[in-house]
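One structure is given below, encoded as structure tokens.
Apart from one protein chain that is not included, each protein chain of the complex appears where it belongs.
The block that comes next holds subunit A.
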Amino acid sequence: MTRTTRLNRRRRLAAVTAGTAGLALLVGACGSSGSDDGDGGGNTAGDVTADLDCAAYEDYGDLDGKTVTVYTSIVDTELEQQIESYRPFEECTGATVEAEGSKEFEAQLPVRIQSGNVPDIAYVPQPGFLKSLVADYPDAVKPVGDLASEYVDANFTEAWRDYGTVDGTLYGTPLGANVKSFVWYSPSAFADAGYEVPETYEDLVALSDQIVADNEGDPDIKPWCAGIGSGDATGWPATDWLEDVLLRTAGPDVYDQWVNHDIPFNDPQVAEALGTVGEILKNPDYVNGGLGDVSSIATTEFTEGGYPIVDQLCYMHRQASFYQANWTTLDPDLSVAEDGDVFAFYFPAPEAEEQKPVLGGGEFVVPFADRPEVQAFQAYLTSPEWSNAKATATPQGWISANKGLDKSLLQSPIDQLSVDLLTDDSYVFRFDGSDQMPGAVGAGSFWSEMTEWIASDKSDEDVLDAIEASWPAS
């Protein structure tokens, strides 16, 4: 999800994307419900309306003939799976849901609001964007209805409610989620070399050193590989690195202060975290297996950053749960499982840390109308029924923080592991920081300075100072 989300942040209507994006939108506009092709995973989607029991839908009332329009950054196959998951709601209430996806969602939504062509519901992928929407168009964004609000309390943790809340009012309810604190590795390669999955951050560093020592004869093989290239959004994987490590070195409370700018961006604790990231990402002994030297991280597309693992040129690649789609793109026969070709382990916390932090992201359902059918549909999206329908319709690559989600419906092992991390009380969840910061930082200087940090070896201090200087005054 965030793969497309990140790209959506392109504000410029770059001509490069003209061919695909514009046309994709129009195809979407022509209605793309229906066929269930290309799940990419080899797994198959289930039938969402099998054994449908409409009893759980009685609260929504009779909505026959009503229509709810949805606007989202989710496109293609993922959008088709979304549309599929609305069918139980449509069949039980009689309402129709029209979903439209656009890769230019973030640029287009304000235009549509201004011109009055407002969708009933939009899926906003960043809390920061939600905040600016509420600030810029206070009349357009509607507070969440009572039923949906109740469901959020019942099915989600307090933290998720907070991310959809602006100035004390709930404007967004959580939809999907993803977990970013993962390190991808090859279980078979680990088994061959006799390596064990590290339990603590110290073990992780020790393992890296051991891999370096074991491969002294072959300088091409390195413990880590990485890539932060992503078009206009180049640098975001590096911001995830810093956020993940800051959560581990300074703890969730400092992280929250840093995200909300209660402490400056270049606080000494952040500098320490960046230094720790640098010990891996800017260590020529550790990176960049199969891809080149340190600066090659900046020129490698993030989609391809983990591929050397398959060639056994690198052993570890820190990237979010959604990276599993890239493995099946690379080779549909790769098995993503704990005993398969590739899998991921939790990016470990230091031994001294009591709680294990989890970095993640997700989308929020934001209503622009308060008609009964819109409120009912939003309530449905926060219900366990929808989560389970979505899990049934999606072979791989979708999870939710909904407590009512039946884990056994998820077919992909990495999705199951992600849900474990999200629902286990010994893990503390934190939302991606750059998605919460003001756009000038979170979708601007943070990305570009982290790219500079790697590409032209800019110093830790200069990078943090430059980002702090770019933080908007108000």
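Operating definition for what follows: a contact is a pair of C-beta atoms (placed from the backbone, for glycine too) under 8 Å apart; a residue touches a chain by one contact, two chains touch by 3 or more; residues count from 1.
Heads up, the rule we're going with is that contacts and distances are computed from a predicted model.
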Which of "Two-component system chemotaxis response regulator CheY", "ABC transmembrane type-1 domain-containing protein", "Molybdopterin-dependent oxidoreductase" or "Carboxypeptidase regulatory-like domain-containing protein" matches, in UniProt, the chain that is not displayed: "ABC transmembrane type-1 domain-containing protein"
Option touching the unshown chain, where A:193, A:271 or A:369 are the choices: A:369
Listed residues A:77, A:210, A:335 or A:470, member touching the removed chain: A:77
Chain not shown, touching residues in subunit A: 13, 15, 17-30, 35, 37-38, 66-69, 71, 76-77, 80, 98, 100, 102, 104, 108, 111-112, 114-120, 307, 329-331, 368-369, 371
